[in-house]
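Report on one structure; see the data block that follows.
Note that this complex is displayed minus one protein chain, with the remaining chains in position.
For reference, chains read A and B in written order, and residue numbers begin at 1 within each chain.
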Amino acid sequence: MEETKVVTGAWELSTFKFRVEGEGLRLMLENMKDKKLVGTKCSKCGTVYIPGNFYCRKCHVKIDEQAEVSDHGTVMSYTVGYSDVRGNPLEEPRIAVEVKLDGGDTWIMGVMQECKPEDMEIGKRVKVKWNEVRSGSLQDMKAFIPE
Amino acid sequence: MDGKVAIAGYNISPCSSNMVTSRERLLFDLTTGLFEELGIDRDAVDTFIIATNDFLDGRTISNVFLDPPIGAYMKDETKVEMDAVNAIAYGWMRILTGQYDTALIVSLGLCGHQISPYLHIDYTLDATYDRQLKLLNELSAAALQAGSYLGKYGYPAELLDEIAAKDLGNAALDPYQARRLDGISAEEVGKSRYLYEPLRELHCYPPTDGGCVMLLASEDRAGELTDKPVWILGMGRSIDKYYIGDRDLAVSPSTTQAAKVAYDMAGIKDPAGEVDLAEISSIFAHQEPLLAEALGLFEEGKAVDIYSSGDSAIDGRLPVNPSGGALGAHPICSTGLIRMAEAARQLRGEAEGNQVKKAGVAVAHGQDGMCAQQNAVVVLGI
Partner (left out) sequence: MMRNVGIIGVGYTPIFVSKRKDVSIPEMISEAVDAGFRNTGLTPEDIDAVIFGNMQTFEGVNLPHLWAVEHIRALGKPVMRIATGGTTGMSAFHAGYYHVASGMADVVMVVTYEKHSEGDAQVGLMGIITPEVMTMLQAGIDVTGGSGMGAIGGGSAGGISFQAMSYLNHSGASIEHIDAMAAMERRNAAKNPYAHLKDPECTAEKIAETAMVSYPIRFGHICPTTDGSTVCILASEEKAAELADKVAWVWSVANCCSDATTGNLVDGMITDPAEQRPCMIAARQAYERAGIEDPKTEFDVIEIYNGFAHQTLMFLEKLGVCEVGEAHKLLEAGELEIEGRLPTNASGGVVSTNSIGTSALNRVTEAALQIMGKAEGGHQVPKDVHKALAHSWGGLMQYVAVTVLGDTPPRK
């Protein structure tokens, strides 16, 4: 096979100024300072979104009722990572989890600590390990730990 | 053609250069607004077709977060990544099979605040050659086309000022347009700065945020949804060569070809005589007469007379872009759909300050690519 000439191009993502829905995220982060997890609830079907959404996917109506969910929940799925997002090996395997918090209908992704991979299972009960100092950031919730 | 398909309703966003909103909220508002008007909800829509562009949206699979806001959660949905008139063509075909009764066409372009204008055409360039040379971009190519068109008939550059003044004056009367310069004169247009000679700023489309949704329905269903269905009488689509050097930029064969198919389908033999108005996606002033000629609506070589006599004005013999057209707003991907919606407004007698007197048959047009390489033409009737 003959080699052809290679020329370069780029997609300058830096030239974009995005506007993303942020209300629900802001609501959740504000309340995380007080170790509370607050989302929005659809009064028609009862679905609770966390982070909150301004409308309900199922009913296609605007929702603004706030709903607090527990910081305890159930592991809906998990995985044990041996490399990071770019494929570089990790020093120690890391457990990532998808958790459905009690009272909520969305799955939250996070990292699992204080638990060995062999002791993990779908359906495990977990709770949030809150950071001592909280500032309204996603880091306020350090990790999930066994209940 | 077996069976008829109608526009049952539509919703155009008030366009602007900087809409303080997210894509999700814009589309949620447009679709719920339309549903409310028609007295339906998302269950009434059999399929959803979204028309947005990944490069404009700044993300891969740019429709991936747009399904739930438009009501498509757990439903049939697809995406046509072109000007939305092509999405209409797809929805139209689905309904013609009888398998679907309704199709919601959804489009948006956030080309005002989100992205530097004119950039998306850069990415359509031949990556191995034109993109490397950095000479061609949307504006420089359009300027070449303008020069070509003006030169063909020996038109003065001031013709562009006349065209833009007419369109911008119309746009000032239209509640959905972004650039509304009340009472603007050709002289004032002629004083705006050059972007690429002979094209001045006011000869070119404004960077715009906006969107549009439109519900298509089968004959039976349309009657249940509205007492003013606007029928799709004909639809044609075609494409020209890519390489600028291979094209005669003063003409648009693909528009002529697409129009021929649409007119044949609609049974129109004399477009200039039978069509009452046209909404054309001319995103640069010179494209309006160029495309109008290709559509068989303007006699070739007569543009100066046509504009000076007021032939194409709102109260003229054959109004072109009574809404003001794309010089008033160009939310890329939505523009052709907005032209269809504006044409429908006219046919339904709901165009208020922009209303033309005789509105029974309209032509709407949408384009894609450098110098309108690809075109779609639809004939509508009430």
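Here is the rule we use: a residue touches a chain if its C-beta (ideal position, glycine included) is under 8 Å from a C-beta of that chain, and two chains touch if they have at least 3 such contacts.
Note that this is a predicted model, so its numbers are computed, not measured.
Panel shows chain B; residues 1-3, 53-55, 58-61, 63-65, 67-68, 72-82, 86, 89-90, 92-94, 96-99, 120-121, 123-128, 235-242, 253-254, 257-258, 368-370, 373-374 of it touch the chain omitted from the view. Considering the complete assembly, chain A touches the hidden chain via residues 1-4, 9-11, 13, 16, 18, 20-22, 24-25, 29, 39, 47, 49-51, 53, 57-58, 76-87, 90, 93-94, 96-98, 104-111, 117, 122, 137-143.
Just so we're on the same page, only the chains that are shown with their structure count from here on.
Centre-to-centre separation of chain A and chain B, using mean CA positions: 40 Å. On the chain A side of its complex with chain B, the touching residues are 5, 7, 9, 11, 13, 15-21, 54-55, 57-58, 60-62.
Against chain A, the residues of chain B that register as touching in their complex are 20-25, 28, 31-32, 35, 41-42, 55, 58, 68-69, 71, 73, 110, 113-116, 119, 123, 127-128, 131-132.
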